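Here the complex is missing one protein chain, while the rest keep their positions.
Our next item is subunit A:
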Amino acid sequence: MNAVFRKLQVSATQQAFVLNQALTTCRATPSIQHPVWASVNERQYKSMPTHGIGRWRHLLPKDPPKKKRDRPQMKEIVVETETTYATLNVNVSGYDMTMVEHFSQHIHNLCNRLGIKVLDCYALQTKTTEVWLMQEQGTKMSVDSFLKTHNRVVQLRSLNATMCPIFLEVLLKNQPEGVQLSVQEHTEVDYKARFKGRPDLEGLKAKIA
């Protein structure tokens, strides 16, 4: 009886070995080997025949280790060609934040619908203007109000020359009151203006140089 069982087991392992070989010759990707039995000589235990059957992470290609602090890189400025513009910045600014934000969202949605690729959509710093009122009699100035200018930018990738007049006209006709619209080419200076200056670092650099 035992001999019969042993023969059966041996034939089974032999079949598995043959199957494995066939698989390795067929596929270029990492062959699916049985997770636990690496070689033929390992004994097959009755318990846990499917141990580790769901493992898949060892099959993925190895990712490069992530750098600890990734400085934000500037996205490449698209070069303009004969039929498309370079990277354009559509700048929406105004005193009323809801209007400005809603209009910039409207522009973004419009671009999505018209098939214009949007590179980036960000907000610039809010500038606060203090309005001082001069009193009629005397020289005392008193604070009247604070006006905050909000700025939102939608960056377009390559605007087609044929699409440009249509797009601009739609924007102009839908421009709400109190909102200023401005379309400019994107430059490195614009990108650098978004970052805070570091006066102490620059002072140290000046000392070294």
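Everything below uses one rule, namely that contacts are C-beta pairs under 8 Å (C-beta built on N, C-alpha and C of every residue); 3 or more make two chains touch, one makes a residue touch a chain; residues count from 1.
Convention: contacts and distances are computed from a predicted model.
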Absent chain [UniProt protein name; select from "Translation initiation factor eIF2B subunit beta", "SUMO-activating enzyme subunit 2", "Glycerol-3-phosphate acyltransferase 3" or "Large ribosomal subunit protein mL46"]: "Large ribosomal subunit protein mL46"
Sole residue of A:100, A:116, A:154 or A:181 that reaches the chain not shown, by the stated touch rule: A:181
Among A:82, A:136 or A:188, residue touching the chain not depicted: A:82
Positions on subunit A where the hidden chain makes contact: 80-86, 91, 161-162, 164-166, 168-170, 172-173, 175-185
